[in-house]
Each structure stands twice: as structure tokens, then as C-alpha cells.
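Missing here is one protein chain; the remaining ones are kept as they sit in the complex.
For chain A:
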Amino acid sequence: MIEIATPLTGAASTGEAVQFWILAVIAVAGALGMVLCRKAVHSALCLAGTMIALAVCYMAQGAVFLGVVQIVVYTGAIMMLFLFVVMLVGVSAEDTVKDALRGQRIAAVVAGLGFGVLLIAGIANAKLRTFTGVGAADAKAGGNVQGLAALIFTKYVWAFEVTGALLITAAIGAMVLTHRELTEERQTQRELAERRVRLGTQVTPLPAPGVYARHNAVDVPGLLPDGTPSELTVNPTLRARGQMRDVSGELVDRMGELEASTAGWLGRRTPKPRHSTELAEAPASAPAQAPASAPAPASAPDVEESE
């Protein structure tokens, strides 16, 4: 028989008090995080933390079976279902900040505060002092699980059977809601190929992404012979999201930096910086020679045009 922290009497021990204050802080922090986080994934993780804290609270109060069910069903099944749907709908989908109704948020927070004050005042007013504890009830049935089983299959057997009907209805409902009827017959590979040839826009398979010498990640577009990135090589989903990485210019710069730092480290003086300073100074010294050479460039376009 499991005997973890099952209180035989209703009063809480010092250990339970310490545990409660730690868990309460975790649970409230998780709940606040869930409401305040802008991204749905973060909210889901915060809620999972709260649920685990609550599971330990159940166990501390003698509801060992419920604590395990809480972890298995809630944090195991329901939260994973939530995460699946968050991934389906889009991880990066953020909540809107603007109010649809003016001042609705402030009114909601005020209403929430008032509701909480009422609820807590009501509990405080009840003056609950003596807690019997479930130890005696557990002991009579021979354990927590046995006690619950006896109740489920005798006193609450009707509710239990209705629950079965509810679960079957829910499963069928989910299947009906997410089922998509095909409105036209699925095309075979042959038909698709024939259509592609008939249209003639892109007969061959699409070009592969990546620049083989450096990158082969799917978000890196392949480069055309003239060095411009080819949009066709990247998956349309990534293109629509704007998650393409253009490496053509970036890579050339990085290679230049690397070469310069290597040369510096080896103690070589690269000719490049001297060149660039010369080029930078060139316009300053140019005006002196300009009058002599100016007419030639100015007349050059005219010659080309006349030809």
C-alpha cells in the first residue's frame, strides 16, 4: 500500500507546509506566465509546470491516484495535444495586442480582481478549521485506489457509464470535425506528369537548394551562374514565410574578412588595404589632373550615341 505523505489526520505537518508554499509559488507563477506570455508555446509550457505542481498538491493531500492521473492525463496527454495543435496552427502566431472593444482588458482585470476577492473572502468567512483527512476512509477500503474503485463501480456506476458514452462521442466528434472530404478524385502520378508536360512551364524537377561548395541547407537558395539567388530552389512554404537565407553577398564578405585576418595573423601585409586607401585618396587628387582628361569622358557618350 502506498503511504506517501498520506495524512491520517487532517492537520498539515511542517513538511507539508513547506512543500505547499513552494508549490503554491510555482503554480501561481506558472498560471501568471500562461496568461502573460505572448506566444502560445510558452503559455503551454507554463501551464504544464502549474499542472505538475498541482499533481504534487493532490498527492500531498492523500489523493495519490488523482495525482498520478493528473500527471499522465493532463501533462502527458492533454498538454501534448495542445502542443500538437500549437504546432499545426503556427508556433510564431502571436496574440494581437490591440483591443477589439475599448477598455475591455482593463474591465476584465478589474472584474477578475473583484471575483477573486469575493471568492477568497467567501472561503475565509466559512472558517474551516477541522479537516478530517482521508486516511480513515482509505484505510477502511484498504487503500486509496481500492476506495476509489469501490465508489466508482457501486455508487457512481451510472456516472461512470455515461462518461464512457461521452468519451466515444468526443472521439467521433473530433474525427468528424477534422475530416476533410475530397471534392475531386485524387490525380495519379501519370496524370500529373502529363499535365506538367502539357503546361510546359516547369517540365523538369525543381532545382535543388543550397550552394554545394558551402551550404546545403534547405533555406539557402541555389545560385544562378551570374551569382544571383534562384527563388525556385527554396520550398514555397519557406518562401512564403520569408525564411530564406541569402548567402551570395554575405559569404563573399565573410571570405574576404577571413582572408584578411589570416594574412594579418601570419604577419603578411596584404596588398588589399593599400589599394583601397589609394582608391579612397584618388578622388581627392583627381581634380588636379581633371581639366586635361575631362573632355574625353564627357565626349565619349556622345560618340557612342551617334554610332
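By definition in this document, contacts are C-beta pairs under 8 Å (C-beta built on N, C-alpha and C of every residue); 3 or more make two chains touch, one makes a residue touch a chain; residues count from 1.
The rule is simple: contacts and distances are computed from a predicted model.
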Of the listed "Acyl carrier protein", "NADH-quinone oxidoreductase subunit K", "Cobalt ECF transporter T component CbiQ" or "Xanthine dehydrogenase family protein molybdopterin-binding subunit", the name UniProt assigns to the chain that isn't shown is "NADH-quinone oxidoreductase subunit K"
Touch assignment to the omitted chain, from A:86, A:218 or A:238, lands on A:86
The one residue from A:116, A:142 or A:256 touching the chain left out of view is A:116
Residues on chain A facing the left-out chain by the touch rule are 7, 10-12, 14, 16-17, 20, 24, 27-28, 31-32, 34-35, 40, 43-44, 47, 50-51, 54, 57-58, 61-63, 65-66, 69-70, 73-74, 77-78, 81-82, 85-86, 88-90, 93, 95-96, 100, 104-105, 108-109, 111-113, 115-116, 119-120, 123, 128-129, 131-134, 136-138, 141, 144, 147-148, 151-152, 156, 159, 163, 166-167, 169-171, 173-174, 177-178, 180
